[in-house]
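As you look at this complex, bear in mind that one protein chain is not there, while each of the others sits in place.
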Amino acid sequence: MTTCTCAYHDQLIEIRRKLHTFPEEGWSEFTTTAFLIGKLREYGYEVLTGTKVINPENCLGRSQKVVEAGIEAARKNGVSEELLNEMEGYTGCVGVLDTGRPGPTLAVRFDIDCVPVEESKDESHIPAKEGFASTRPGLMHACGHDAHMSTGLAVAHWFADNKGELCGKLKILFQPAEEGVRGAAGMAASGIVDDADYFLGAHIAMMCKSGELSVNPYGFLCTTKLDVSFTGRPAHAGVEPNAGRNAMAAACNAFVQLLGIARHGSGMTRVNVGQLTAGEGRNVIPSHALMKMEVRGETGEINQYMYDSAVQIIQGCALAQGCEYKIEKMGEAVDLTNDPELVDVLKQAGQAVEGLTVREDPMNFGGSEDATILARRVQAHGGKAAFFVIGADRPSGHHTARFDIDEKALDTGLKVWTNAISLILKK
Amino acid sequence: MTTCTCAYHDQLIEIRRKLHTFPEEGWSEFTTTAFLIGKLREYGYEVLTGTKVINPENCLGRSQKVVEAGIEAARKNGVSEELLNEMEGYTGCVGVLDTGRPGPTLAVRFDIDCVPVEESKDESHIPAKEGFASTRPGLMHACGHDAHMSTGLAVAHWFADNKGELCGKLKILFQPAEEGVRGAAGMAASGIVDDADYFLGAHIAMMCKSGELSVNPYGFLCTTKLDVSFTGRPAHAGVEPNAGRNAMAAACNAFVQLLGIARHGSGMTRVNVGQLTAGEGRNVIPSHALMKMEVRGETGEINQYMYDSAVQIIQGCALAQGCEYKIEKMGEAVDLTNDPELVDVLKQAGQAVEGLTVREDPMNFGGSEDATILARRVQAHGGKAAFFVIGADRPSGHHTARFDIDEKALDTGLKVWTNAISLILKK
Amino acid sequence: MTTCTCAYHDQLIEIRRKLHTFPEEGWSEFTTTAFLIGKLREYGYEVLTGTKVINPENCLGRSQKVVEAGIEAARKNGVSEELLNEMEGYTGCVGVLDTGRPGPTLAVRFDIDCVPVEESKDESHIPAKEGFASTRPGLMHACGHDAHMSTGLAVAHWFADNKGELCGKLKILFQPAEEGVRGAAGMAASGIVDDADYFLGAHIAMMCKSGELSVNPYGFLCTTKLDVSFTGRPAHAGVEPNAGRNAMAAACNAFVQLLGIARHGSGMTRVNVGQLTAGEGRNVIPSHALMKMEVRGETGEINQYMYDSAVQIIQGCALAQGCEYKIEKMGEAVDLTNDPELVDVLKQAGQAVEGLTVREDPMNFGGSEDATILARRVQAHGGKAAFFVIGADRPSGHHTARFDIDEKALDTGLKVWTNAISLILKK
Partner (left out) sequence: MTTCTCAYHDQLIEIRRKLHTFPEEGWSEFTTTAFLIGKLREYGYEVLTGTKVINPENCLGRSQKVVEAGIEAARKNGVSEELLNEMEGYTGCVGVLDTGRPGPTLAVRFDIDCVPVEESKDESHIPAKEGFASTRPGLMHACGHDAHMSTGLAVAHWFADNKGELCGKLKILFQPAEEGVRGAAGMAASGIVDDADYFLGAHIAMMCKSGELSVNPYGFLCTTKLDVSFTGRPAHAGVEPNAGRNAMAAACNAFVQLLGIARHGSGMTRVNVGQLTAGEGRNVIPSHALMKMEVRGETGEINQYMYDSAVQIIQGCALAQGCEYKIEKMGEAVDLTNDPELVDVLKQAGQAVEGLTVREDPMNFGGSEDATILARRVQAHGGKAAFFVIGADRPSGHHTARFDIDEKALDTGLKVWTNAISLILKK
């Protein structure tokens, strides 16, 4: 077995480069989503959108301002009001194609948002040199989600072309807002993967070079992202400091206690407050404070311990300073262990690709991925799930101004995907 | 007018010296109280004791261990079981003598406890040289309460001898546990001064030299003394630190916030944690912490603000660290403004004493005194109250090992007292 | 004596209203300064500018960005390049006029900057109704410095007209950047008042109503304004938190200790951190933190104690967290006691104005004023100094959107000024 995918080579490159020029932040990907919907419908897919694929009650880190800017940009890009209405304000979509033959349901997931990084204009940076760099200041596909989408559409195209040889049903998820691990929770809560027998997700590059395929990565850190705000009462710091309720005091004292949450005997923990802004004027008792923070744990249980401890500290410090507080969950990812059956599928799929080295050894992913939330939802409903990494050389780190991928990896990746799908949905 | 008091000179010296040899800490003054009761009865007073003069529910800073040691010492000193039973475990007493003639009720107050100071054995220290130094290691009448008691008994004696010339009723309060401002609250709560039309209290020495009488001191700081304990849960600090609830963390975080209670726009504030002990072993998450602290305010309202802020911080820090907390009020004093009518009485009483300079100007007492609690109770019931200071040279500061008073001040003080009583209860 | 000033009534109103329409922030008052220079030269004054009146080394809270915007605005307003060159980038100016007759040198000071407040557009707000409201969004003469300048120019005009009747020399200081108590330090350090025998400054309104003159206000709070920055080292909060140096930790721990600086036994203290911004991204160990803070003390000595304690805490917390720190002084004001000789002059000057009530009692200014820095500089060189308050009804508080002054107070104020100058520089 090796599925033939050479027909999709040009499409892979062309679409990746096109999407690279118009990066959109999480929850604002209206132009991008419109493009994806169009392609999926062109390939003959039933396409689900809006609240059918995103449960609004479980949306994390979704700013109305960003959403509105995304809609505005989409209008400027000629996206029709009809399509915008269909999206109901929520980005992302799911394409469904049934082979008409009994068989398992396979959900595959690709993420679509960009990173707030200013892309390099240097001639040595290929997107700049070849003219497909970002046209949007401060935004860039610097994590490879452009490649993910282009791969997803090629998979969709290939599957539509080859469904006669296969059985069961394919669901292609284009998930918004992966950065900050925000989008998967709402998509999972929509129930869209609850009927899936199998789930596959992948990332390009990371810890694998061109020519490598990691079929059993580990180290998906459980994490919860929180925005914490304290509200006190202002007062003139000279005349009547006692009349204030110092929100900065609540925040700073919470900060020092948060860093001091006791280590866990059973595994790794992390806690960080990455941003803190507090106060109004130099001579006013500060009445507002906002902390952007995160906790992590080696397991879901340990992450929960960190989260619970953090909440307790925040409550206590608000009480101590007579302030109100609000905790908003901004993102979430869990850990994942690939199901052995799918590890085996991926191994076969990779071994069938000439020149590809299959890495079965546990390679450390060393980050958080909210595909894990969808994967665990499938597992919770009795399905099997796996996440793999398609190697790609890159001149610079993820999330940096000179990030780029070796485009040859697109062909390799597509072959692995189509081989794996062929194995799972074979007649 | 000058009342004749020369008959009581020997008694003043003798009793002061006798009491000086056997100092007793607050709430343990059983031997001392037995002596006072005996004298008052000898002079013909009705003497009230135990819960008739101390409301147990309002006792502050009373340690059962100290009480028991005091009872034990009293037994060794030959105090009868009958008298101990009468005291019901509470020290202090009140002598009442009615002239049989209609007239006002006057309450006068003298305090009876000592200070935990080791008395100097140096030959230059008169009590050592003359053989009446403390016989109890680590305890000493280093604040002049021995002189207060001796004066109180002489006042009692004089009043019994002269009641035919006077009207109304005299109540002589011997109050325990003034150090740490602990005893007055329980005595006030017994209701013993609720029928008093006038209240007088005095201190010897302080900011006045021999030959001076301050009739309108100010600067009685409002203060509340608190013992705060946190209880958490121990855990092995290496194996399972997450299983602990860190009481030291609650205490240390409370400490830093307590010091940071916002200054008050309307007046002076103070806060101090004077002692902190926490933890069990080096490798155990600490499960106990105890803080001995105090707050102060220029007025009762400001002191209350400090107290309320402290309580809120303690609650919040306990919550933040998942600990229990207990706050125990260990002492309390309030501010006082002398009633002008009594300032005038004291002025006349002082001016009648040859060689005595009456200081009407506001002299800063600069400390806390729980006589203020009794005084304010009398004022709250419609009576009038004043506190005065009888000057006395002293070789060393209050509460130091070489503290002593110029005994000539005893005569002067007695004259002021008897003059004042004569003016208030004159037929 | 009452000096005749009716000739300047129209000028007072007209100039005040003109300046009110074009408020400029501290250190950006180039258009305003150009206007003042023009008028002073018109009246025959020698005018000193730029580094002759501002010592660049002692400039506090001067942002290059604000300066450049001010220069840009001045160009748009037609200020010549020649004049801008003369200013050397520093706003403010000093007019000097010598009577030619021997006599004392008198320095008088008027401040020129505005407040970042959006002026009310309500019809009930006279500047809005009468058409002289601010034309600059977010900026407003909401503290009366427009009235100060108009008074200063009228004083200048009157003195030029009447110098034949007077002796000595007048120096009229138009000081920039009083808000945030920033401008006086640089002006004092230029040495411009070092030869002054007398110094006078005044504020309009504050705690005095129309018809009142306060000649001996007290309660000029000593204060120091500081910007404190910490610089650490970023690191990925998940992968390698130990590699970071947490600047937010330095700031938050400094914050909690700053609030806890021990109260001072000799007088009032204050400390506030009014703004804190720290950190870069949610999952990055924060490498930058900035605190805008202030300390205050009842006396210069107490303020120094607060400042020294703050610096020590900042140093210690930077060290504890392995960070660098920078402390920048952004503003400063000291306390002031008016010299009795000048209090007497002001009293006479006020009493000579019909219908004016002279308040000799100590009225609480209750704020900070950097005129005190100039005044104390004069005193330090052997001269005498005073600051007074010219009452004026106002519909709303200083620094609020509806602040305005009763313009009748301009005439009254001018009379007090000219009377006082006549007394000091009389032939």
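Order of writing sets the chain letters: A, B and C. Residues in each chain are counted from 1.
By definition in this document, a residue touches a chain if its C-beta (ideal position, glycine included) is under 8 Å from a C-beta of that chain, and two chains touch if they have at least 3 such contacts.
What you see is a predicted model; the values in this text were computed from it and never measured.
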Hidden-chain contact residue, picked from the options A:L259, A:V311 or A:L423: A:L259
Of C:H20, C:K169 or C:H264, the one touching the omitted chain in the full complex: C:H264
Sole residue of C:A74, C:V295 or C:C317 that reaches the chain not shown, by the stated touch rule: C:C317
Contact partner of the left-out chain, one of C:I13, C:A128 or C:V239: C:V239
Listed residues B:G44, B:G103, B:G279 or B:P395, member touching the removed chain: B:G279
Residue numbers in chain B that touch the chain omitted from display: 180, 221, 223, 225, 237-239, 241, 246, 248-249, 251-253, 255-256, 259, 270, 272-286, 289, 292-294, 296, 330, 366-368
Where the missing chain touches chain C, by residue: 239-244, 246, 249, 253-254, 256-257, 260, 262-266, 285, 305, 312-313, 315-322
Residues of chain A (touch criterion as defined above) contacting the omitted chain: 256-257, 259-260, 262-263, 268-271
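The rule is short, and it goes like this: only the chains that are shown with their structure count from here on.
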CA centroid of chain A to CA centroid of chain B, Å: 69
Contacts with 2+ other chains: residues of chain C: 256, 259, 270
